Structures are given as structure tokens and as C-alpha cells.
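Apart from one protein chain that is not included, each protein chain of the complex appears where it belongs.
Letters A, B, C, D and E name the chains as they come in the text, with residue numbers starting at 1 for each one.
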């Protein structure tokens, strides 16, 4: 049995609260076990220089953790004066993932900023961020479609992410921090509503893994992301139908 | 009448939720109208170099706003690679304010980190941060006193802060953002439970002010901080009695 | 009696030398006791982005200390690669103070840069900087008015600053460094020629202060700034009459 | 047929030249098609703070491109004053990959620095860097084993990396830049001599991929890395036998 | 006799390989003894702001060393987040030297970037960089002249650089690292094909030098640069005739 009593193929308890931040165009507060992330979506009516006059929009993400999201205090990157490699890697992943289901041409020359701020961390913050940011993004886009700014909903599919790994020899879904830090293999997956892969990032720093083990992990991830997408649909209500 | 229907001497609705972040030694989530701040307190068992072997502790604060705490997105200071002047000014103020009621010798050679993260901003974020950080700090200190790490509670008095200002010619208590950005005079005050001043920072960039006006503003601040301290006491419950 | 033999309500000896730096549009070398500050005013024919096409000008300040302005050498901020919180706080204060007596619309779309460089420090550097920068600013503006670039003198009033504090229980005017570092309460005030307040920044980190003590301090500041403004008038000679 | 005439399952021409840089403990110059990378290995007799007195060593990597490694000049990160996200991501990957085959305890309290500098880039620079850095690392370790500094060779297996992707609907091995920038799916794999996976990083930003497609890509990668490991063995000669 | 068996007036063995980097408009790989530098020339169709609409072009250089170009590993400037003083000094020297033989008006409003990357260092890296960069620059310019982009070759003369110094009391040409680090006087000279001086940078930090010693050193430098220019001519072949 797992450290928190779950079965190997069980997600932690997940809640998604929409419109958590009233100042943002879209926002979602996602809780996955003890991991808590505030996601906001901002619509900016311009694009980065490399897209000017291209007729295409952009989706980009930023990720951060509050200093006491973790068991011991982490120094702020703003105080250090630079972003760490882990942060850069994660925010590049979030942006790339969300872009994969967006029709940038249909979005038009505007930028969606997805800010994911972890206020409490217990493993799986980057995957929770992707899952929550998707909801915030939809809520930021729907009014643009409704008021005609964008001709049609520029989202091709649902998108969610989860982690899987091999812990004490067992393939497990949705690792909490304690599991994650003892895993032999650790993998993050981003999948679509239609069950296809968008991103797969797996590392066996502690122990190489075989093609068989990989298959088992992918199956768990498929189950997990399907359940997460179901929760996104419930959270989004009417807005879910526009995708 | 004020923009949100309050009388000139009325605070916005305030709530203080303790233990909001489970990973921190102390934490408080303070809501003042539409301003929302997460405050955490961290106990670190060492002091900055200038206090080593002094027998004295330290209290320091950091302040930040999520990018979408504001109506339009603000660029992260971590992305810019440096803290802005406003942030530095505010976190110096918070630290100085909290230190004023702490007996650093009684605290012993340890550091209290007070992290104040604004998740939604509608004016008065720095004063809300001080009022909330006080609560988080008490909750981080009480266990140390109870388990004998610290011989006695090193806190000399309660402490809260509020803003006052002259808006459309009227002295007003606890300005929301819309009032603040149109105020002729804008002042932040930090006061103790015994009604003394710790900090007074007032600026009449738009219009100079007289000694009389100053007196009226100070009276409003005295009323407001007294009410805030009452709320701190209620929130802290038994812990309040140790101060 | 005070450490340098002054009475509680006495300023240190003050001299203001105009046109100290020949390369600048306006400049003043202000000496307040052993505190020595070079102030220059630069007129730049453009404004920051947020004011473009607004018809309004801008006044901004920068403050620095030479490494050996202090008793022990201070590392240069240029070598550290960033401005410290104290510097940012001070230069924001100087800029805000000077802006308060400038009609930015009458100034037109140009920027006044006020550079205040402390070459020797003995307390009160920020207030000396404000008092000196005012003189440099006037000398930079007068030629613009005389040659018709600006239709009328865009300065509404004189402006000077001083510090006050409670030292060994006594309210004192114009603290030198030794007094300042032992003061229970320390306050900087910026006042106009008409005796109104522009800025009040007081802190009782060492000991809270009462409304009565505050009144005494304000009276001392009023006396001190009135004397400083008299010296500004004498220094400015004919140019003083244009304000 | 592919843009450079290869079959889908064919690597580009690869050469590995050992001892390319005479000042380094180990070095390899790896050429994969038009991609050229200088890899050096440095042995430093100390470890980062988090490993002091742990009895364990460390392996870390740094990656950079000369400004004209690319078709248009890229600004140096040293001139920009910070590492970009791509660089951080790649050097974290290289370090993690190499560590996976090192017994850090057998290495002892010393650090292996692997510097990978791309002098000409045509796709697959990170995988070439890993493949070349492995050779440089072995050559830096062998003398330590031979002179008894390290009791036994601390390397558990060979290690090489390659890219695979779906280009114009076809799964292909070892993408050159032109293929890479048009690929629907792009994946980097790090594998051991025994055919197990160490890292899998795949992204379908342009098009999601199925489990079937994934299987095909993994098979290509398995073939490619096996061939690369054969070349490492040939390049390393006698030293290869010590692994 | 010198440490490597040369006579006092003898250069180390020099080779210059053109078109070393296929992605660059011009490139040269220069080897001077054990010093090895990759030089590339980039033509950019714009100029820095201070030259816009001036009708003039610009030539600028950047210099760097790979971390293991040296006997012990040097931390990357990109990792430190800033360029060191030595790097800045050298790249300013290289740029200034090359500009001295370029007719910037004939070049037209474009920038030549000369990147000099030392892959192995044994003294004289900056002078090797200048000598190699000249070759890369010519190869980048010739096609522009041939295709009519530039009306005439904008290069007034050949240009090469070498070091001289007083080692163990003897004036010597082209110091290797061991000589350089023990020299009493160390001097770098840049000279033209016509034998005139462009730059002379000499320092006697260890021992002052006399006018006589200076004369001897200049004569050695004249001999050395004349030989280097001969090698540039041979390397450039037909292209040399266009200067």
C-alpha cells in the first residue's frame, strides 16, 4: 500500500475552483492532495516580436512557488535575481503543453499568459499547474469568443497532465512528494482528451527502465489524465461544451 | 459617501484565517475588502552574519505580488531579475515594523522570516501584510515558547497597520485602490496595541497637507488599528493571551 | 547638550554653493555639518514611456554615496550589480518630494534628472540632498523660462527637508550620524515654503512614540525647514524671485 | 527519402576524436553530420556543499554554443548576463544522464565537470553532447583508477543518446536541423549499453502522438544508440574494456 | 634558450585554416603553438543605434575562452552572469584593432561581428585572435564586394598582432604562457602590413622599463607581425590580392 493509503492506480483527491482571482480574465485554484496551485490566464492584445504581423497569437506560461510552499523555506528567485533551471524547465513545459491544443492563428495576434503559482507543494506541481491552467485559459477565452473578438474557440481538445513513476518496484500514478523523492523512475505526461500524448518526460536517474515498464507507466498516466479531464469538464460546466 | 459605500471612518470587511499554509510554522490569510494576502512565518535557526554570536535574533520580511493580483498583469520581479524600489521599500517597512515589538535578545539567535504574498490587490496591501504577518509570527513563536526553546514570549505588544488619506478633501480610513490612486494625501501607519506609533509614512505628492489635517488622519488610523488588533486577538484565540 | 554642542532646536552649519559642476545645467554643493552632497540637475528633452504624448514632464532623482563617504568603506552598488533597498527608498523619496512642487504640465514633455551624490556622510544625507537638489533644479529651469522654452516658471513653492528625532529622550533637530544611530525615534520631513507638509517618514523601531512627541518633532522640523528655505533664497539670489 | 538522402533508420556519419583538448583531463570531439561538439571532462577534488562529508562525488555538465554555431549569429549568454531556459534544460539533462551510469560513492568526494561546447550546430546537439561527454568522462576517470585514486571504475554501463521524430508522417532516426524544425513529434532518448532507458523526452507540440507511434520511435532510438555505443567502444579502445 | 627551444626572435609555429565553421560568412582557425582560436566573421545588415542613418558601418568583436582552454577549469562568464574585466578589455582591443584598417563608410550601414573563441590557451590568445579575425573578416567581405553589395574592398591594409616581453632579462618575441607569467615586461602590439603601429599595450608591473628596452621590443614585434602577415597572405590566397 502507498504512503497515503492509495492504490497504485489512484489519483489523489482533486478539486478545481474557477474564478479564484477576480482581477484575472480567467483563473483556477487547483488542489491535488496537498499540492495547491493558483492558475491565472491573462489576455494581452499583442504578441512577442517574432510573431508581429504574422496573424498568429502566442501562449506562454510562468511558474513560481511561494517560499513556504515547501517544508523548508526556499529563497525567492526574485531575491536571487535569476530564475533557476528547474523553474525555466517547468514553465517552458507548461507553455509548450498548452500551445499544443491551441490554434494560434484562430487566437489571432494576442498573447495568453498563464501564471501558475504554487502556494503549497507536495509533488506534482507542474502537472497540477498544466491541468489548472487549462481551465483558467478556457475561462479567459470564452468571453472573447462570445463577444466576437475571436471567431471560434481556438482550442482543439482538452488537456491534462499527471505524474507516474516506479516506487519500490511498483508502477504508481500521481506521486506525492515522499514517493517522488524515492522513485527509481519518475515521469510526467501531458495527454489530450482524445488520449494522445503531448509530452512525455521520463527519467531513470536512479535506475534505467525497460520498454515493458514504460508501457505500464503510460497506461497509468492514460487513466489518470482521463479522470482529470473529466474533472475539468465538470468544473467548466457550460464552458466545457465550447471545446 | 465613499466609492464602496463606507463611511469615512470605516474599515473594509476584514477576515484573518490562521494556518492557511500547512507547510509553514505559522501562517495567516488576511482579506481586507478585495485585498488578499498570504502571510507565512518561518523560524530559521541561524542569524545573518552581522548578528552571529550576538545572542540576538532577527526578524525580516519579504513581500511580493502575484502577476495577476492587479487589474493588468505585472511582470514578475524574478523574470526581470531584480526587485523594484516599491517592493524593497515595502519589505523593509514590514520587517522594521514587526521588529519593533520583538525582543530580539529574548528571541535568541534565530531568524523569523515573514513572507507576505499578495494574491489579489485592491489597495492597502502593505498594511494588510503587516497585520497578517503579526498573526503568522505569533503562531510560529508560541510552540517555541511552549516547548521551552524560547524562555518567554518575545513579543512586547500587538501591532497592526492601516492606511489613511485625504480623498476629495475628506480624511478617510483604509483606502481601496480607487481611492488611493486619487488621494491628495496618502499615509500608512503602524501602531501598537497600546496606541503608540511605530511608523508613519505620509506623502502629499499631489497636495501638501497641514498639521490639522495630519491630526485628523492620525485619529482615523488610531481607530482603524485598534479595530484590527481586536480582530487579531479574536483570530489568535488562546495564543493572544500569551502576548 | 548635544554631542556637537548644539541646542536641541539648532541646525548644523549649512552652506550651499551654486554652479559647482560646470558640465551640468544646474548644480549645487550643499554642506550640512560634515555631510556633503553634490546635486546636479539635467534637462532631458524627452519623458519616460508612460508620459509620452501626455503633454506632461517628469522629475526623477538618483542618489548615491561614494565608497568612502562613510567611516568604513562601503562596496559600490555598481560593483554589486544592483541598487540596495536604502538607495531605492531614498531616490524615490527625493523624486517624489521635488515633483510635489513642480507643475508637470507647465514643465512640458521633458525630464529633470536630479543626481545627488554624497561625497561625505554624517547623517541627514537624504534631506540635504532634497534641499540641495531644489537649488540645482531652479538653476536648470530658469534659463528655460528666460529663453522661452517654458512659458512660466513651473515651480509652485520652495521646498526643503530636514531630520528630527528623539535622542536620549529629547526631541532634536537635524541629527548627525552619532545622534541618528542612537535615536529612539527618527523622522525625515519635507516641507514647503508655505509651511505645509509634503512628506513625513518617521519610525520608532527602537521605541514607539506618542502623538505629543510627534507634535514636538513636527514643530522642530517646521523651524528647521524654514531656516533652510531662507538659505536657499539667499543662495539663489535673483533666481529665487522667479518662484 | 530524407533531406540528406538517408533512410529513416540511419544515423548521420559520426566520428569521435579523443584527446582533442590537451589541457583537459579527458576530451572528445564528436561530429554527427554537420553537428560538431567539443566535450571536456574535468576532475575537481571537491564536491558541492550539499555533498560535503557524504563520501559521494558529483557529476555535472555545462553546455554552450558558439555564437556562429548557427546559421544566424546567436547572442552570447555571457553578454546577456544569464543562461537561457534552453541551455539550462540541456545542461541539466546532460548531467542527469551521465550521473545515471556513475556510482557516486565509488567516485569519492570529487566532481566531474563535463563541458560541452557546440562549435557547429545542425540538430541533435544535446544528444551528441551526451554521447561525446561519455567518452571524455571515461578518459578522465581511467588514470584515476590506474593510479589508485579511485579503487574501481565507477561506471556501470555505456551511455549514448540520439534523437528520433516523426517527420512528414515518417518515424525517423537522428534528425538534422531541417528535419527537426519541421517534425510533428520530436524526442530525445538516452540509453545504456544494456538497452535500457535513462531519459525519454518527447514532445508533440505540433501534433499529439499515439502509443503505437511512440513504440516505433523507441525502436529507432534503440537501434541508433546501440550503434553509437559501438563507436564509443571503438574510439575508447583499451579504455572501453574497463567499463 | 627559451623554454620551448626557440630563439628570442622566433615565433611559435603558426597555422591558419580558413572556412573552419561552415555556418559563418567567414571563419579561421588559428593555431599559434599550443594556443588555438576559432574566429568567425558575421555580417549583420544593421548598425548599432549611434550609427543609424550615418552611412557608416561598424566592426565589433567578442572574445571568450572555453572553460578547459586553461590548465585548470575556468568558470564560464555566462554562469557568473557577467563578463570579467579581462574579457572586456580584450574584446575592446580586438574590435578597435580591426576597425583601424576598415573604411567604415565604404562598409556601409552593416556590422561585422568578429567572434574569437579560444579552445586551448597557451599565452598570446588576444594577439592570435586579432591575427585570425583579420582572415575571417576578409573572407566575409570578399563575397560582398564580388556581388556588388559593397562597391570596393573597405580594407586599407593587412593587420596582425603579437606579444613581446622581457623574460629573464631578455627581450623575446611571442611569449608562451609560462614565459608570459614570469615576464618583467609584457607587451601586445598590433601592426599593419606597412609596418605602422595600431596599438601598443605594455605593462611593467613587475619592473619598470626604459626607452631602450622599449625600442628592442618594438623591433621584435615588427619582425613577428611581418611574418604573421605573410602567413595571412598565404592563407588568403586570391582573396589577399583584393586588399
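The definition used in the following text is that a residue touches a chain if its C-beta (ideal position, glycine included) is under 8 Å from a C-beta of that chain, and two chains touch if they have at least 3 such contacts.
Since the structure is predicted, the reported quantities are computational estimates derived from the model, not experimental observations.
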item: Partners of the unshown chain among those that are drawn; value: C, E
item: Contacting the left-out chain in the complete assembly, out of C:10, C:77, C:206 or C:227; value: C:77
item: Contact residue for the chain not shown (choose from E:15, E:54, E:71 or E:210); value: E:210
item: Touching residues (missing chain, whole complex) on chain E; value: 82-86, 88-89, 91-92, 96, 99-100, 157, 187, 191-192, 194, 196-206, 208-211, 214-215, 218
item: Chain C, residues in touch with the chain not shown (by the definition above); value: 21-24, 27, 34, 38, 40, 42, 44, 62, 64, 66-71, 73, 76-79, 81-83, 87, 113, 115, 117, 119-121
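Following the convention adopted for this analysis, only the chains that are shown with their structure count from here on.
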item: Fewest touching-chain hops separating chain A from chain E; value: 2
item: Each chain counted as touching chain B and chain C at once; value: none
item: A-B, A-D or D-E - pair sharing over half of the B-C contact pairs; value: A-D
item: Contacts with two or more other chains, residues of chain A listed in rising order; value: 81-83
item: Arrangement of touching chains [line / ring / star / complete / other]; value: line
